[in-house]
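Take a look at the structure set out below.
In this view, the complex is presented without one of its protein chains, the others remaining in place.
Chains here go by letter, A and B, matching the order in which they are written, and residues are numbered from 1 within each.
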Amino acid sequence: MFNLRFDENKCLACETHDCLTRCQYMAMDIPTAKAEMEKLIQGRESRVLHDCVTCYACEEYCPLGNHPFYLIVTRQEELDILPLPSPLIKRGVQMAIPFRGEPEIEPIAGRALNMGVFSMLVPHVQGRLFEDVTLMSTDSRKMFHYFCQLMYLHFGRTSVINERLEESIATIAAHGAREVIHFHDECYGTYASYAPAFGIDVPFKSVHLFEYLYERLGAMQDDIKPLNYKVAYQRPCSSRLSPDKHPFVDKLFDLIGVEHVQREFVDENALCCGSTIMGQRREGSRRFCLELQQKNIDDMKKAGAQLCVFNCPACMQTLGKPVADAGIMPIFMSDLCRLAIGEKSP
Amino acid sequence: MALAQYKYKDDIHRCFRCGYCKFPGDWSDVTNCPAYARFRMESYSTGGRLWLIRAWVNGELQWSEHLGRIVYACAACNNCVEKCPLSFSDDIVQMVVAAKNEMVELGLLPTPVKTYLQNVQLHGNPYGLAAKRRGEWMADLAVAPYDDQEFLLFVGSEGAYDSRAQQAARALALTLQAAGLSFGVLGKEETDDGNEVELLGEDGLAEMVAQQNIQTFQKKGVRKIVTFSPHAYNAFKAIYPKYGGRFEVWHYTQLLAQLMRKGAIKPAGAEAAKITFHDPCFLGRWHNEYKAPRQVLQAIPGVQLVEMARNKKSALCCGGGAGNAVIDLLGGSPDSPARIRAREAAATGAAVLAVACPNCLTMLEDAVKVEGLEDRLAVRDIAELIRP
């Protein structure tokens, strides 16, 4: 089985412990953070295991490229201190069991766009921007064969990821695509961050959707009509696994002529959409989640955002309607880019 | 006798007969299936029809003229396809057409269907009128024969032969001329588009007329076609490519909408202030075109477009599809779909019921007369309303 490659010595020698001191959900000073990290390293119970909202942000905060979040999740499972009530964990684990037959593996000559478990979002990847790629996982009955499994980081279940990931990798690889662009950046994070951290081989090259969109739009600059909207961006937890790709958000916004509004909860301070917090075991999670969402939306409104741009379908599902109710139009980044070249989004 | 070759024998049993197929989008009535609305027996609903077809295919039930009439009473309006929530919903109408294929193969057809097909085969039109009279609709118009103009105007059997549809076809030709559109017609060289023939299950004949038209089009170098009838529009878009005929196809309302946007057509004032529009199935549910005809109507000065309760995806079919405008299996009753539709149109308070299909035109005009509504409701093709 695969084990986390976590450099304990590096962590123990760390002077800042940004992972915990910068956490938006646990107030902690450096000495406390150091003590809690020591407990985690030693496999002892820590309040971190109880209080973590599983927002992934510490993966990004860690200045050493270590994997504090993967460590937390691994320890949650080992010590059976799980963030969610057990029925939700069972449901989540069962949800991805494929039961509608095997996918047909069509060879893909060039680049592929992997829809993962979001086959139903195919209407969002149409038009000229996507002319160059062949879609993969377009049949929602078969989509769990392409599941990156990383959702189980919210469930305290790295074991499920490690058990199932190789099969998903094999399915994607079987198409033989030269490069795989991932619609969901959680998939990108899986193959670019999680797999290497656990020593899982990935035989294909992964490309982040935003990087791909930037490249395509770059080639169509003459067709772009600046959109002139004021936009907020809902940064998803998975984006913390690929912080090197996060700058493409602003680069894309520059390219299509929208203004990324100045606000408090942005970039490294982005707030979780709340989708996983809603059902967590901690006392008051539901109310906390609603307050968090309200804080996030108020911040967007205060900054004058007209649109809220989504990267992650789960964020869209959770926050799309509340955002719309607040008078801000929710939209996927792919659709926003299509608008900029005069195409209509679905 | 079981029919081993029936195309959907592995799927047809999957219909549960839940009855969703009878409803419009808002669930307001079980009468949105034209055949069920007319007869109100389960046998005439889509579910009942599929169960009967299955029984016939399995040899549980023998063919009869009545079974034939039940199957052929399907107007292929696609309401059931729209409403069925199950994964095979796209195939429902085709399941019925496939049963008609078998009936044609076995020579087991209701008499009016037989006559329809013979007429198309012998005369190139379902009415059994002489092929040489196909050009008479434009006798006194100066419409040019097609000779490398931008568009071919395909008038179709209805526009060419049916006296009421001829009026509308003439209005369309005049409007296109006034707009300065470069177009020509085929006159006697045109033959039936084959849409209904295919839906009546006579694949061989459908292919024959399609090939004949395709050859004529290709010989003359046709690239763009504007059709008078949505049925022909469907034939050229969905059927002809199977036989190698690929053309840029427009329904005339789509072209009018574009010409109006460009300012090439400036309609005179309206005949009436309040107009309601009846969506033709082969433009609406079959090709998702709901906007163009409405854009055209709304561009007429002084027009107030009022919708019937059932419109667009939920429009009640006039009952004329799949040959029923001629074979007339749904007529003869206050519950005939065209008469229900005429009453619905009248209930909007509109003075004009606008249509965009020659089948709807004749079906609904007849219905308005039978209902005694002709004093308050005129049936007009959009081509007639837009005439400058």
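General remarks:
Basically, contacts are C-beta pairs under 8 Å (C-beta built on N, C-alpha and C of every residue); 3 or more make two chains touch, one makes a residue touch a chain.
Here is the rule we go by: contacts and distances are computed from a predicted model.
The chain not displayed here is annotated in its UniProt record as "D-lactate dehydrogenase (cytochrome)", chosen from "Sulfurtransferase", "Ser or Arg-related nuclear matrix protein", "D-lactate dehydrogenase (cytochrome)" or "sn-glycerol-3-phosphate transport system permease protein UgpE".
When the whole complex is considered, the residue among B:34, B:48 or B:321 that touches the unshown chain is B:48.
The omitted chain makes contact with just one of the residues A:5, A:128, A:225 or A:287: A:287.
In the complete complex, the residue from B:5, B:28 or B:288 that touches the missing chain is B:28. Within the entire complex, the positions of chain A that touch the omitted partner chain are 82, 84-88, 90-92, 94-95, 97, 99, 278-279, 281, 283-287, 290, 321. One chain of the complex is left out; on chain B, the residues touching it are 10, 13-20, 22-23, 26-30, 39-43, 48, 51-52, 55, 60-62, 64, 66-67, 70, 85-88, 333, 335.
By definition in this document, only the chains that are shown with their structure count from here on.
The distance from the centre of chain A to the centre of chain B, each centre being the mean of the chain's C-alpha atoms, comes to 50 Å.
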